[in-house]
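Quick one: structure below, then a few questions.
Heads up, one of the protein chains got dropped from this complex, but the rest are sitting where they should.
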Amino acid sequence: MPIVEISGLRKSFGDNEVLKGIDLNVEPGEVIAIIGKSGSGKSTLLRCINGLEVFQSGTLTVDGKPLLHNNAGAMRELRQHVGMVFQSFNLFPHLTVGKNIMLAPGLVKKKDAAANEAHARKLLGRVGLAEKFDAFGDQLSGGQQQRVAIARALAMEPAVLLCDEITSALDPELVGEVLRVVEGLANDGMTLLMVTHEMNFARKVADRVIFMHQGRVHEMGAPEALFSTPQTPELQQFLNALRD
Amino acid sequence: MVEFSLWDILRNLLNAAQWTIGLSLMAFVGGSSVALVLLVARLSNVAGVGWAVATYTQIFQGIPLLVQLFLAYYGLGLFGINTSPWVAAGMGLTLYASAFLAEIWRGCVASIPSGQWEASSSLALNFREQLRYIILPQAIKIAVPPTVGFLVQVIKGTALASVIGFMELTKVGKTIANATFSPFLVFGCVAVMYFLLCYPVSLYAKHLERKIHAHR
Partner (left out) sequence: MRIELDFAAVLAEWPLLLTGVGWTLVLTTSSVMVGMVVGIACAWVRGRGFGAGIAPAWLQRLVGAYVELIRNTPFIVQLFFIFFGLPAMGVKVSAEWASVIAMVINLGAYAAEIIRAGLEATPKGQMEAAQSLALTQRQVFVWVVLPPALKKVWPSLVSQIVIVMLGSSVCGQISTQELSYAADLIQSRNFRSFESFIVVGAIYLVLAVATRQLLNWAGARFVFGRR
């Protein structure tokens, strides 16, 4: 059964319709890369899935449960199953790296302190930053901060991880360390939806690539097929622009 | 008990409010003049002056206004000067205002990028010319909103002059409240009058602040 089911999703910002009817099913363990020009609605789609954006019509179901915006309890439940990593990391500056990771499991899942810390240390080790447990975000490089952000999202043990252009704000030489962590997650069977500009990474790791254009799913398919034989002129144009 | 109608109360309070306004303006104008001197002295970089002005500011910001007024009152008496409440309150509030205004203005001048100083001295302007043509015109624009805002503090400060016998709004209010045994009503009216004096000034200061930020 699909872990995320989207049907006829429409979203507008005021008069501007940004998502013009999205249909998408995501299977557990799938890695989906979403590409497209800025303004095509990619980030908005992602933010609809964890409820940061409210959509006007259509249905969105995660793990069999439909998204109910007005129900705070339902939203909280949803966000325990769907994690998000942001372009600007958004680490909490007043908490250490370790405390950043431990905050939500402690408050939401009521994990006991010892188990929480052990879990946090394990996750930090998994992203290669075990020794930074007591450091503060502003003492780390961008790549390190983003890896901490990934560990923080993983601490809630989500079924789906949303990655919103997580390497776009990084200096080029730091991108690799973050992508390596994500590749590891993909290999471990995590369901990933990634908005990304890293085409090579998408080619290598994604099971499916979605090209969005003007608020619609314009083309969709396996990475090899999509990148080497784009069917529509818009995708051809997009890929050409990237090559230049 | 003296019979006072509401109109009697208001009439007496309005009368007293004149003195509040008068004292406020006097302290504000006087304080500004002294603050200007202090500011220029501080900016002139003469040895020891900066420290002296900073200490002056620290003292006036670290002692309650009430105590400052008492010191003015008793201090003047010590020197044999006629301690009319006007003089004591006027002097006390003037010095109080000068310390705060000097600090506000110093902050505004400090926020002018050092590049302005460097550029103007590279053009061979001397200190006085730098201040007059480059620095102060820019600093004044930034300084107007907080200065206007401080006027509100001065108006509120005049209420303490009542304690050293100055017949302004609060003192007259207290007297009437005692005479009529209706403190709730009388002090309520006193509060409303201060509000009517201060709130427009506060709004104006906020408006000026927004205008400045809109330009940035």
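The chains carry the letters A and B, assigned in the order they are written, with residues numbered from 1 in each.
One rule holds in what follows: a residue touches a chain if its C-beta (ideal position, glycine included) is under 8 Å from a C-beta of that chain, and two chains touch if they have at least 3 such contacts.
Just so it is clear, the structure is predicted and the values come from calculations on it, not from any experiment.
In the full complex, subunit B makes contact with the omitted chain through residues 58-59, 61-68, 70-71, 74-75, 77-80, 152, 156-160, 162-163, 170, 173-174, 177, 181-184, 187-188, 190-191, 194-195, 198-199, 202. Of the residues in subunit A, those that touch the hidden partner chain are 50-52, 72, 76-80, 82-84, 86, 88, 90-96, 99, 103-104, 107-108, 136, 149, 152-153, 156.
The criterion applied here is as follows: only the chains that are shown with their structure count from here on.
Per-chain Cα centroids separate subunit A from subunit B by 56 Å.
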